[in-house]
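Taken from a larger complex, these chains appear in their original positions, while the remainder are omitted.
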Amino acid sequence: MTITRNWLAHAEGSVLVEFGGTRVLCAATVESGVPRWRKGSGLGWVTAEYAMLPRATNTRNDRESVRGKIGGRTHEISRLIGRSLRACVDYKALGENSVLLDCDVLQADGGTRTAAITGAYVALADAIAWMRQRRMCPGDPLVNSVAAVSVGVVGTEPMLDLDYSEDVKAETDMNVVMTGRGDYVEVQGTAEGTPFDRTALNGLLDLAATGCAELTRLQMEALS
Amino acid sequence: MTITRNWLAHAEGSVLVEFGGTRVLCAATVESGVPRWRKGSGLGWVTAEYAMLPRATNTRNDRESVRGKIGGRTHEISRLIGRSLRACVDYKALGENSVLLDCDVLQADGGTRTAAITGAYVALADAIAWMRQRRMCPGDPLVNSVAAVSVGVVGTEPMLDLDYSEDVKAETDMNVVMTGRGDYVEVQGTAEGTPFDRTALNGLLDLAATGCAELTRLQMEALS
Amino acid sequence: MTITRNWLAHAEGSVLVEFGGTRVLCAATVESGVPRWRKGSGLGWVTAEYAMLPRATNTRNDRESVRGKIGGRTHEISRLIGRSLRACVDYKALGENSVLLDCDVLQADGGTRTAAITGAYVALADAIAWMRQRRMCPGDPLVNSVAAVSVGVVGTEPMLDLDYSEDVKAETDMNVVMTGRGDYVEVQGTAEGTPFDRTALNGLLDLAATGCAELTRLQMEALS
């Protein structure tokens, strides 16, 4: 995994994550103010949007803007990324400011959602540093880091970071989002084929912990 | 939990699930034929749609038909229900037929998605029995049962089947979908507040296994 | 016709109307305030939305939320219900408050729009009682009652309250909304086949008056 910071000139934080054949561009936008339902609370907000360029994949996908609506998968992943990043943030220390993370997949080869979370954390950290330089926040809002991996069972073998062809064949597919301290933010496992038992689940969780720890190390390296 | 079968006159299978203050109406529709991308494969298909009546909740929600688009939460839950029920079905034995499960929340008091999955399984079983009477299927497509519970940590206490007020306070919220044989179809855990550790995760998984086993018993009772 | 009050826990008024094979759930939501165009007038507002669950009918209908737009028939019936109920209400006595009636057809077997109006009146009465207990209204806004029937000519026979199979065969179809005092709020007659003459129209109006009077009696009984 390669993490290139400041890939964009305008964004308050931006990262190009490259991970096998997968390339995701993560841009953090700082806005002073929060959504209406949160006004006057003294608390900040973090949210995310995920999308894929039409030719990121092997066959072209129609644009969601052309179809006029956002698909279920896009919605689901956007919400997952937002939830994951909110786990890093102390809303009080952020003050009534918002950070919006745009994760756009330029090229896809498996694991786009976990690459997006891992990259978006770095963009978020840069955006918060930008805010702190400008003294926009009452405290230090960045209280944690998050990284994410996908793990799966191909055949009977638990595997980390499946590429697209492995992903298609996986019996079970699990996305795990963990903090830098090794706690869980999100665990999402789905049996695509045969349902899995507790032993298999434990094996996947062990593998995920190793993977997330390694990604956390790469994030810290990139940020230092 | 109360399961009332044949609540609707027209549907091939239908169930009203009542579970605390939650009431979900599950209707199974049988259609001969499958979506275009699956035609000629000899395989069947199962899908689901979830929705909530505007006044199911304490304050009214605008209709998604009036807003002109389906929200992310609705999409996400519809997809979860569909995936869960597909784990019960042998597509080959179903032949090129489809079953569509409509899960409409008439009243909500926590746990609507897990109630929907648990009830939809019974409606699906009835719809498949209906098909088999008419000899529509080449074999017996119902190879498994599924039930679902939500578990959470309120304070530091792991709890089964949170009502709405507990749900709001929960630090961690986990939906677990298990087969009648005790294997996992889906595990979705989210830290709403503080990230959780492996011990807490294990405690929640244990609780979920007990809950799902009890629901499986109720499903079998209702179907016998 | 059976009228079950308080079918929902959260709504300020709610009624399940059962009428032959037709079941409509009517929920009244009270909101303080009125739409923008009416602000500052001192007058209240009453409106309605009608919808049908996808499997209310013999064959499944796609959800309007999935299609992304509301059909002409839904619009037309929602407007009819709203107009009918506004005939019961003194806007000044209501003050700047709104009542929204949601009429959701759970199962359909003819006459869903007239069942909806008849049930929505009871839900509205309960919602207004709820407001009066809380002293939200400057006066008593409920100045009238409304009930509705559908009448039709099957063959040459005028008939009251057609079920679905009669409805399909009807030459003429008429919806009549009347107050408890026997005045007309709405008369909508359509020749589906042969145009009808004044004598036939008079016969249908006589039949409708009898039907509405009987429904008014049932409403009063339910509310007492």
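Observations
Note that the chains are named A, B and C in the order they appear, and that numbering of residues resets to 1 at the start of each chain.
The rule is short, and it goes like this: a residue touches a chain if its C-beta (ideal position, glycine included) is under 8 Å from a C-beta of that chain, and two chains touch if they have at least 3 such contacts.
Everything quoted here is computed from the prediction, not taken from an experiment.
Because all chains derive from one sequence, the complete complex can be expressed as a copy number, which is 6 in this file against the 3 shown.
The working rule: only the chains that are shown with their structure count from here on.
Once chain B is taken out of the picture, touching joins the leftover chains into the groups A | C.
Chain B is reached from chain A by a rotation of 180°, derived from superposing Cα atoms (nearest 5). Mean C-alpha positions place chain B and chain C at a centre distance of 33 Å.
With centres taken as mean Cα positions, chain B sits 27 Å from chain A. Averaged Cα coordinates give chain A a centre that lies 49 Å from the centre of chain C. Multi-chain contact residues of chain B (touching two or more other chains): 69-70. Considering their complex, residues 8-11, 14, 21, 25, 27, 29, 31, 49, 51, 53-58, 60, 63-66, 68-70, 74, 100, 102, 104, 106-107, 109 of chain C touch chain B. Interface residues of chain B facing chain A in the complex, by the touch rule stated above, are 69-73, 75-76, 78-79, 83, 87, 144, 174, 178-179, 181-191, 194-198, 201, 205.
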